[in-house]
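Complex shown without one protein chain; remaining protein chains in place.
As written, the chains take the letters A and B, and residue 1 is the first residue of each chain.
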Amino acid sequence: MSFLITATVAYLIYLVLTIGGSAVLLWNRAELVIGAVCAVAAGALLKNRFIGKNLRMLNPARWFAFLVYLFPFFFAMAKANIDVAYRVITGRINPAIVKINPNLKNDLSLTILANSITLTPGTLSVDVDEKTNELYVHWINIDPKVLKDMPRDYHPICDSFPDWARRIAE
Amino acid sequence: MTWLPVIIVMLVCIGIAVARVFIGPGAPTRLVAFDTINTLVVTSLVILAMMFDHVIFVDVAIVYALLSFAMTLYVAKYIQGDKF
Partner (left out) sequence: MGVLNTISYVFIGIGLFFNLVGVIGLHRFPDMYTRLHAATKCTTFGSIFIITAVIVQSAGIWALEGAYPSQSVMCIHAVLALVALLVTNATGAHAMARAAHRSGEKPAKAVVDDLQEKEND
């Protein structure tokens, strides 16, 4: 099963990359055959690396959630860039590295959350604790309220992104 | 649509980032500046492809993005002191 998924994904990427090679049809026959051979080879070589044992990402509802997630993500990203532009011009910074515990269980959701944190307002994920799934976040302009209690509140950093990551990948 | 001023501004950006590569200080800062240059070069290649109407430049840009990502990962691994 994992071999089949890997080979299919490789073949689809190949087809998108070689589109328009022939004027009459979208692909000519030699391209299709060579791509199929290469996709089978890639699937046989990489089947244990690409997808693992867990097949829950095949559910189309998760892909739909991912597409919906792109809209709030893009707005947060635009806000982040205006914020960073303001800090570049004024030079007003107050940085710190804080530890947050987003309560996520698997690697894919943690990856999505870490990438979202990197691209959204004023924060940058630095390190991850693999045992407890805690993230260390560099924060460019810290909120003094967060510093008071030790299990840090993650809502000022990445307000509802852990819920989105849980919805997509858990 | 004229693309020449766009590519000139991109070249100015790349020049400013190259200055940071030479000033330093320290390996991590130089790596950050180098990664910025890679992103700007990928964008410039896409602009050049539109300017000269050569599709092959976009393919070069895709391969450059992926290879520069591998370069960044390996240099980062070297800086943090891991064995390969």
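Operating definition for what follows: a residue touches a chain if its C-beta (ideal position, glycine included) is under 8 Å from a C-beta of that chain, and two chains touch if they have at least 3 such contacts.
Every value quoted in this text rests on a predicted model; they were computed, and no experiment measured them.
Engineer: With the full complex in mind, choose from A:47, A:138 or A:166 the residue touching the hidden chain.
Structural biologist: A:138
Engineer: Applying the definition given at the start, please give the residues of subunit A touching the unseen chain.
Structural biologist: 16-17, 19-20, 23, 77-78, 80-81, 84-85, 87-89, 91, 93-99, 114-115, 118-119, 122, 124-127, 129, 136, 138, 140, 142, 147
Engineer: Across the whole complex, list the residues on subunit B that are touched by the chain not included here.
Structural biologist: With respect to the unshown chain, the touching residues of subunit B are 1, 6, 9-10, 12-13, 16-17, 19-20, 26-29, 31-33, 35-36, 39-40, 42-43, 46-47, 49-50, 53, 55, 58-59, 61-62, 65-66, 68-69, 72-73, 76-77, 79-81.
Here, only the chains that are shown with their structure count from here on.
Engineer: Provide the C-alpha centroid distance between subunit A and subunit B, rounded to the nearest whole angstrom.
Structural biologist: From the centre of subunit A to the centre of subunit B is 22 Å.
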